[in-house]
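Only one protein chain is missing from this complex, and each of the others stays in its spot.
Now for chain A:
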Amino acid sequence: MSKEKALIFELSQPGRIAYSLPASDVPETSDLPQEFLRETPAELPEVSELDLMRHYTELSRRNHGVDNGFYPLGSCTMKYNPKVHEDVARLAGFAKIHPYQPEDTVQGALQLLYELQQDLAEITGMDRVTLQPAAGAQGEWTGLMMIRAYHESRGETGRNKVIVPDSAHGTNPASASVAGFQTITVKSNEKGLVDVEELKKVLGPDVAALMLTNPNTLGLFEEEIQVIADLVHEAGGLLYYDGANANAILGIARPGDMGFDVVHLNLHKTFTTPHGGGGPGAGPVGVKKELIPFLPKPMVEKDQDGKYYLDYDIPNSIGRVKGFYGNFGILVRAYAYIRTMGPDGLRQVSENAVLNANYMMRRLEPYFDLPYKQHCKHEFVLSGNRQKKLGVRTLDIAKRLLDFGFHPPTIYFPLIVDECLMIEPTETESKETLDRFIETMIQIAKEVEENPEVVQEAPHNTVVKRLDEVTAARKPVLRWEKK
């Protein structure tokens, strides 16, 4: 059944082209010395325009996106990406403008950024928002650099540790390292929440911040958030909110009201901007007023005459974190989403996302181990332990789901649950889709008992079967070579 697809280089025939460049209307120059020029051209493909389109169309057919089918990838919020956003982001007045044009010529773009800063501040309950970070991880780093600058400005240079729960995303400790902090991991308790007693043990004058995802990666709300916030603040630390799971709380609870000092959002999760096969995303960061002096520059401001401008005059700024003003094209899409949904719509988004997740969780509970029994928020975690005892791993279950046209849930994360499946349906899926997925999971659970081979040997009808990842890493082939 497996089918190989030719590389574009393998389709190449000397002499074919797929471009149309303007003819030269100026004289050829000889001012560029030969010594600076290539001796041999870059070995790029030579194809016709139709060959090119067929190649990429065929590649697209070998790819699964949200528009192809259900994509319950936990913590990634794979919701529908509205088509009108794609249209408006491509308007010439947004796509064909240069970041260094005079401010007078980009007032519409600056207005959009300014209003988005305001909206996201309101949604998160923070005082100011920077739109510069390109992604969640970059937002984390930006936030931590501000936390560092804040402590240093108060002469507290000894605060070099950041606490993260053991259920945290991998980017949290990695961002802490890149920002120059050491990471302390605190264990979760039997309810899957931060163990407050454990937290108390590690809090001290060397702690800069606690990074928390709430609801956490198990999909559970940290009920003791206020106690946690008070403890961290009493110890002189700050609270960082990883907004990867903000889809659960829009209009319902705000990180700013929970005591968080710094927040990042993933616009490509909660605010419908497409994931793009890995990006681009956007990771705006909101802060409470104590941290405003440290925001990256520039910020978008509005003067008394209603004119928008870029403010570079931020003397204590941590500096710049990304080129220009952030991933503007992505920000346009998120802005359009907020304008489409309004306050009640956003709240309904979270209510439906949470209802969908709980419905799936309760219907699947009889067939798979459910390590944490309380209501979940927008996602939940199952364990494949019961199936593992019968010789079928969670990886096999994930691969079997491919045969039914589903993208599997996130697997083997968070690290604290064995044989973990992390399921996030989102609010944009219909009940029929959820039911189909549930029935399929139940069928797979039965197959594990009755006919485990069919699961262990899955997938059966994808364009390739399971791939040899070990050899790929041991003997890396990372590019095509001309024979």
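The criterion applied here is as follows: a residue touches a chain if its C-beta (ideal position, glycine included) is under 8 Å from a C-beta of that chain, and two chains touch if they have at least 3 such contacts; residues count from 1.
In this text, contacts and distances are computed from a predicted model.
Engineer: So which of "Chemotaxis protein CheA", "PLD nuclease N-terminal domain-containing protein", "Probable glycine dehydrogenase (decarboxylating) subunit 1" or "Cytochrome bo(3) ubiquinol oxidase subunit 3" is the UniProt name of the chain that got left out?
Structural biologist: Options "Chemotaxis protein CheA", "PLD nuclease N-terminal domain-containing protein", "Probable glycine dehydrogenase (decarboxylating) subunit 1" or "Cytochrome bo(3) ubiquinol oxidase subunit 3" narrow down to "Probable glycine dehydrogenase (decarboxylating) subunit 1" for the missing chain.
Engineer: Among A:213, A:270, A:356 or A:387, which residue is in touch with the absent chain?
Structural biologist: A:356
Engineer: Which is it among A:153, A:189 or A:430 that touches the chain not included here?
Structural biologist: A:430
Engineer: Who touches the missing chain here, A:234, A:344 or A:450?
Structural biologist: Hidden-chain contact among the options goes to A:344.
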